[in-house]
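Right, chain A next:
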Amino acid sequence: MTIFKVAAVLLTGFFVGLTLEGIARKIIARVQRRYGPPWYQNFIDVFKALSKHGFSHGWIFDFGVLMALGGVIATLSFVPLGNLVAFPGLDNVFVVLYLFAVGALGMAMGMVGSGNPNASIGVARALTQMLGYEVPYLVSLAAIIFYYKTSSISNLMNLQADSWNLFKMPIGAAVAFISLMGMLGKKPFDTPIAPAEIASGPMVELSSKYMGLLMLMHTFSIFVEISLFVDIFLGGGSYLVFLLKFTVVWIIATLISAVLPRFRIEQVVKFYWRVPLGLAFLQAFFVLIGWVF
Partner candidate 1 sequence: MSQLLLILFIGSFLVYLLTRMNWIIGVLANIGLAIYSFYRLFTFKVGTSESIFSLIVNQNGTLVYSELSKFFGIISLIVAISVYFFLINWLEKQKNRAVFNFFLALITASTLGVFFSGDLLTLYIFWEIMLLFSVLLVQMGKEDSKKAALNYLTISLIGSYMYLYAVFMLWNRYGTLVIKDIVQKISVETSIFKWAVLILIAAAGIAKSGIFPLHTWLRTTQGSSPDAFSAILAGQLEKLGAYMLVLTVAVFPSLKMFPVLYGGIPVFNYVLIVLGMISILIGTLMAIKQNDMKMLIAYSTVSNSGYILIGLATMDKIGFAGGLFHAFNHAIASVMIFLSFAAVIYRTKTSKIDEMGGLIWKMPLTFITYLVGIISLAGIPPMSGFISKWMIFVVLVKKGMFLTAAAAFIGSVGSFLYVFRPLAGVFLGQLKSKHKDVKEVPIFMLIPMLVLVVITVFFGVIPGPVLNMITAVEKELNIQPLEHTMTVIKSSVGQWNTLTVFTMFAVGFIIAFILYMVFPKAKRIPLTNQYTAGEFLYNYDLYHYSTRFYAFFERLYEKHPSVEKLYEMFGKFFKDIGEFLNRWFYSASPSAYLLWFSIVLLAIFWVRW
Partner candidate 2 sequence: MIYYISIILIGIGVYGLLSQKNLFKHLISLALIDTAINLFIVSTGYINGKEAPIYSEFTPIANFVDPLPQALVLTAIVIGVGVLALGAAMLIKIKEKYGTLNVEEIRRGDK
Partner candidate 3 sequence: MISLMIAIPLLFAFVSIVFKGLAKYALPFIVLLNILILLIASTPVVENIGGWKAPFGISLVLDDASYYVVLVVNLIFLLLSLIPQIIDKGYDTIILLLLTSTNGLVLTGDLFNSFVFIEITAAAAYILAYHRNNPYGAFKYLIIGGISGSFYLLGTIFSYVGAGSLNMAHISNNSFGQLTAAIAILFILGLGVEAKLFPLAGWVPDVYASGSSLTPTILGTAITFAIMYLTGRIFITVLHGTFLDVLYILGLLTVIVGEVAALRQDKLLRALAYSSIAQAGLVVAAISLNNIDSLTGAYFHSMNDLTAKFILFPIATVVIKGFEKDRLAGFAFSVASFSLIGFPLFAGFRSKLLIISSAFSAGNYILPAVLFFASIVEAAYLLKWNIKLWFEKSDTSNNIPWNLKTIVLVLSILLLIIGIYPDLYLDASRKIAQSILDTQGYINSVLGGI
Partner candidate 4 sequence: MRRFLSALIALGLIIILLEFLNLIPDFGNVDLSKRVSNSFINKSVDGNNETIEFKKSKDLEDGSANVVTSIVVNYRSFDTLGEVTVLFTAALGVGLILKGLRRKRFYREPNFILKTANGILLPLIFLFGAYIFIHGHLTPGGGFPGGTIIAAGILVLYLSNEKFELSHRAKILESGMGTVYVLFGLVGLILSGIFLRNFLPTGVIGELFSAGIVPLIYVAIGFKVGAELSNLISEFQKEGQQ
């Protein structure tokens, strides 16, 4: 049974993720008064990349990509999609968040292993940015876990049947959303990729199936990140409701990123540690004294 559920989760991630990415491209294009590619463009991209003969920079390059994809797949399988929960009770928030780091580490390792300094710079920026957004995010999550006395995502989701956390703890939700923007690597937090500065950063040496696998990994990552937000702050719901909420969050994030310029990397850290972290502490304080709506 678990196997099927995991498969369902992964397939959802694949299809919904790629579709929504295509839609996002379309939306951005419309905001920028362009026509934009079709919604299925990303499927084409992935399969095209996967089918090409490419270049490898040695085994660590290959291994990094595999580790990245494997890590993210593992992470995704723990994320409850609405009532589609592969591992009920074992879907611990911290486990998911840190398992997620395996993928990031694998990607970073593989990309730096390519020997291109742009990749190294990109990874360094990505890690720094992570230091920025993770802390407020984790603190706001900590407040929620403290409030509900559980760290299982599905339990958290079920416990907000009466009212979403978005309304119970609006500040925490805002913080989590800002952090989500950083996680997604969307503007204004797309410093690690910054195509104009460091030639797409980590991805600079990628070609062919490596590119394809990394695109898959990227899609899954996005799926994990947004799913977490939806589960924890928007109350999850049934599978379809979940996908609806997911789409809404995704589109809002896309719209926001479409109109904003890019931060410099130290500005990112400064911003996250100043505003969202402060707000997260405020939220935690409210939770401590019982000011939860």
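Regarding selection, all candidates are chains of the complex that A comes from, given by their letters.
Definition applied: contacts are C-beta pairs under 8 Å (C-beta built on N, C-alpha and C of every residue); 3 or more make two chains touch, one makes a residue touch a chain; residues count from 1.
In this text, all values refer to a predicted model and were calculated from it rather than measured experimentally.
Trainee: Considering only the touch criterion given at the top, point me to the candidate in 1, 2, 3 or 4 that touches chain A in this complex.
Mentor: Considering all copies, chain A is touched by candidate 1.
Trainee: If we count contacts the way the header does, which residues on chain A are in touch with candidate 1 in the complex?
Mentor: For this pair, the touching residues of chain A are 6, 10, 50-60, 62, 65-75, 77-78, 87, 89-90, 92-95, 98-99, 101-102, 104-105, 108-109, 112-118, 120-121, 123-125, 127-128, 130-131, 134-135, 138-139, 142-143, 145-146, 149-152, 155, 199, 204-205, 207-210, 212-213, 216, 264-266, 269-270, 277, 281, 284-285, 287-288.
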